[in-house]
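Some notes on the structure that comes next.
With one protein chain removed, the remaining protein chains of the complex are shown where they sit.
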Amino acid sequence: MQKYFEIKNLIINYKTFEGTKEILNIDYLGIDKAETFGLVGESGSGKTVLALTLLKLLAVPPGEIASGEIWLDGENLLIKSESEMQKIRGNKISMIFQDPMSTLNPVFTVGYQMTQVIIKNQKLNKKDAEKKAIEMIGIVKLPDPERIMDKYPHELSGGQRQRIIIAIALSCGAEFLIADEPTRNLDVTIQAGILKLIHELQKEFGITVLFIANNLGLVSAICDRMGILREGKIIEQGTVDEVLRNPKTDYTKLLLKTVTPARKKDKQVTSTTSEVLLEVKELQKYFPVKSISKATKNLNVKAVDGVSFTLNKGEILGVVGESGCGKSTLVNTLLLLHKPTQGKVFFDGQDIFALNKHDLRKARKNVQIVFQDPFWSLNPRWLVKDIIGEPLKVHEKLTADEYLAAVKKLMTMVGLPPEGAFKYPHEFSGGQRQRIAIARALSVRPKMVVLDEPTSAIDVMSQAQVLEMLEELKKNLQLTYIMISHDLSVVNYMSDKIIVMYLGKIVEYGESDIVFNNPKHPYTKALFNAIPGLHTRNVSELAIIKGEVPSAINPPKGCRFHPRCNYCMEICKTKEPEAVTFEGRLVECHLYGEGN
Amino acid sequence: MSLIVLMGVVFITFVITRVVPSDPAAKWAGARATPQQVAAARIELGLDKPYPEQFANYVTNLVQGNLGYSLRTRNPVMNDLKVFIPATVELVLMATLLALVIGIPLGIYSAKHKNRIFDHVSRFFSIGAVSLPGFWIALALQLVFYSYLDFLPLGGRVSIETSLMGNIPNITGFLLFDSLITGNLVIFQDAFRHMILPMITIALYPIGLVARMTRSAMLEILGEDYITAERSYGLSERLILWVYALKNSLGPTSTVVTLSIGYTLMSTFLVESIFNWPGIGKYVSNSIIALDYPAIMGVTIFSALCYMALNLIADLIISLDPRVRL
Partner (left out) sequence: MFKNMISMNTLAPKIKEAKLSFYLLNKNILTRAALITVLLLILVAIFALYIAPFPEHIFLGNDPANSLNPPSWKNLCGTDELGRDIFSRILYGTSISLRAAVTAVFFAVTIGSFLGAVAGSVGGWLDELIMRVTDIFLSFPPLLLSISIVALMGPSLNNATLAIVVSWWPWYTRLMRGQAISVKEKQFVKAAEAIGTSRMKIIFKHIVPNCISPIIIQASMDMGAVILSLAGLSFLGLGAQPPTPEWGLMVSTSKNYFMNAPWYSLFPGIAIFITVLSFNLLGDGMREILDPKTRKN
């Protein structure tokens, strides 16, 4: 029996100068009507190529559809002409794209873009099209549709834009919706809202959804059936329950493992001494707003606004929060990449902001960083030996032989073949490059290493290995880590203590066991519950925080979270909460103040 | 901000006129002047004063529209310019128009048919156009269309017969425009025939430039996510190309227009004297031969100011882009 949507023997090649490369080879994929099918794959697995092929928008050349059939509702899309496809696009199939920031045309108003699509596809006149557009904006639950019609895309936030894109996609009655990682560039609390919306619309209009994701949790939350895509092939498909409960391939098992890494067992046994290594007191960092208009002159972006914590030797501190919460600024300030506006930082007993230039350079040795993206953190024109050895050249005087020996030793330490010293970074894989970055950070035997999303840009296979290696190195070299990540499972797996930040302030800070198992601050609770995990079987379980993150130029008075908080009281609007100890952690919230 | 740039331009032109190794006073006094006459000329021209004061005078004069006296025509440079500017502006505008009308569609079609035959031919044509020396093409065109085919006039703005008829309208100084609104079609036709060769000569370089810049700007825009998205909504290619992408290219296009006006202006300096076109280009080349510094500097300042104003307008157009407008 034929399904509503089927792909048969689809082979897509890419032509490069070295020859033809197969990037997609799908034997069979079938989706029933009104079903949500999740397709999970890492970047480079061919997900986006597939999505574009379904709409016949793949660039040919370099792409080439070698063979195959794509059936939708009894019609083979691949034999359609361009003009026939134009009728199908928008009317029958629609797509939601990855990055809402670049998917709307920046020089037209939202209303213009919506009505154009409606006029073209539904042959309505301008007035009716506008009416329909306003109706659609209401359907995707944006407030004040008439006003939104006149706005330009840049006046809307990422979440709002993605809702508009969904509205455009569904405005002409498309029955088949391709969602290509629609929440990838959104913050987790916004992501939950978009997922819920897609789910509701799917139920309401009975549309069929192909949901492409790089994360099993998302698929688990909203899909009925799913497939795993790896290197262009679908290696497993079935109902979500089947695949997640009873994975057949090793790759799927590995994916599952990285979503929920086993909690470290010897967590408290690690060499956690009570010796303080880092003490941060009331740290503030303001950036002046660059603007010519008088209204915004002398204003500051309060990126970090009064942050205090201590870190003991040998501990791992996790810092989590949404984008714009100030975690990167915090780290850059700790690394002395810019001067703080106010506050003190004691590292190993020394006030690091009081150091002179010479001592500062020496002090830099003790704190090193591993960046998120190993493709840009290594100078592409340098040999690996020079990259790893750069700190050595700055801080130590070695002969050429000693230098090379030191580099090779470091490479062995991070599990790289020492022969690689004479290669360029682009000859290594993402995981290996991250190892190079780690070797560089460790070359001058620092006391503390900052890990800025160390695994988010590398493939799943390498992630677990890199994390394990970091753990090992920490033990062997008596290191202390500060780890920034938006991936709570990674932080949960690694860290001893955790800081949750919101809009430049710490909202909750304590032992990660305590905070993770029983978060107290309403923001922490919502943040933890907004992320779909494998246990999430329905989007309604996800928490949504209303509204958007306010501007850090002019943060809300009182508690900064109060406009979005479900537990907001009168006092929250006027008085800034102080940090209080509650059930073993510090929390800044009036719910846990004195008397409660 | 543009005020600083403006002062800078004025300062540079001042420095050029004063630092040059030749003595303007000697020039002014004439070839057979006595030392006393030269000294008198120096005082007359204000060259005996200290540099800061000279600069102050220079700026004051500029603000009053006084560009000094031409050593060749002995007229105020400003008056000379007033006579010659309209002819050049008319030529520049017509040539720019031609360049845009041909260059922009060429660039867009090239981008749309990237790496196909049309693209290759158009790229070769546009690179060829920016490789041709304008002064040489001018001679070649004259040879073919005047000497061999006897089809178009050799030079000038109107033919002698027409000018003898008298009553050449002079309202704006733009002959094509003036003759058209006075309904004098004979003069219009004659003036247009005179315009063709210089216009083509001058337009060639900007045509190539505009086509190449439009092509690359278009290619960039067509690679954006929102264009893919617009395609996925079932919009037609024509709508995407000529409505969506074109509006996105507003910024690059206005840069192109400014640049092409800049280049047409440049070409007039080389070409006007060949076509005997009574504009500032011819005025400059004659001034160069006569080493008439005030005239050269006057034209320099005037052209720089025009060009700055154009750039300012281009910036204004770019700032209409909602992304910039905040």
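Each chain gets a letter, A and B, in the order it is written, and its residues are counted from 1.
In the analysis below, a residue touches a chain if its C-beta (ideal position, glycine included) is under 8 Å from a C-beta of that chain, and two chains touch if they have at least 3 such contacts.
In this text, all values refer to a predicted model and were calculated from it rather than measured experimentally.
*Asks:* Please identify which of the visible chains the hidden chain touches across the whole complex.
*Replies:* A, B
*Asks:* Which listed residue, A:135, A:427, A:468 or A:570, touches the chain dropped from view?
*Replies:* Here the residue in touch with the unshown chain is A:427.
*Asks:* From the listed residues B:130, B:246 or B:318, report the one that touches the chain absent from this view.
*Replies:* That would be B:130, which touches the missing chain.
*Asks:* Looking beyond the chains shown, say which of A:390, A:459, A:548 or A:576 touches the absent one.
*Replies:* In the full complex, the listed residue that touches the missing chain is A:390.
*Asks:* Which residue numbers on chain A touch the omitted chain?
*Replies:* Counting only chain A, the missing chain is touched by 16-17, 61-62, 335-337, 360-362, 364-365, 367-369, 371-373, 376-381, 383, 387, 390-391, 394-395, 400, 419, 422-424, 426-427, 437, 440, 444.
*Asks:* For review purposes, identify every residue of chain B that touches the missing chain, sorted by number.
*Replies:* Where chain B meets the chain not shown: residues 4-5, 8-9, 11-13, 16-17, 20-22, 120, 123-124, 127-128, 130-137, 139-140, 142-143, 147, 262-263, 265-266, 269-270, 274, 284-285, 287-289, 291, 293, 296-297, 300, 303-304, 306-308, 311.
Rule of thumb we're sticking to: only the chains that are shown with their structure count from here on.
*Asks:* Name, in rising order, each residue of chain B that touches chain A in their complex.
*Replies:* 224-237, 239, 244, 247-248, 250, 321-323
*Asks:* Under the stated contact criterion, what part of chain A meets chain B in this complex?
*Replies:* Residues in contact with chain B: 52, 55, 57, 82, 86-91, 94-95, 97-99, 102-108, 116-117, 120-121, 152, 154, 165, 168-169, 172.
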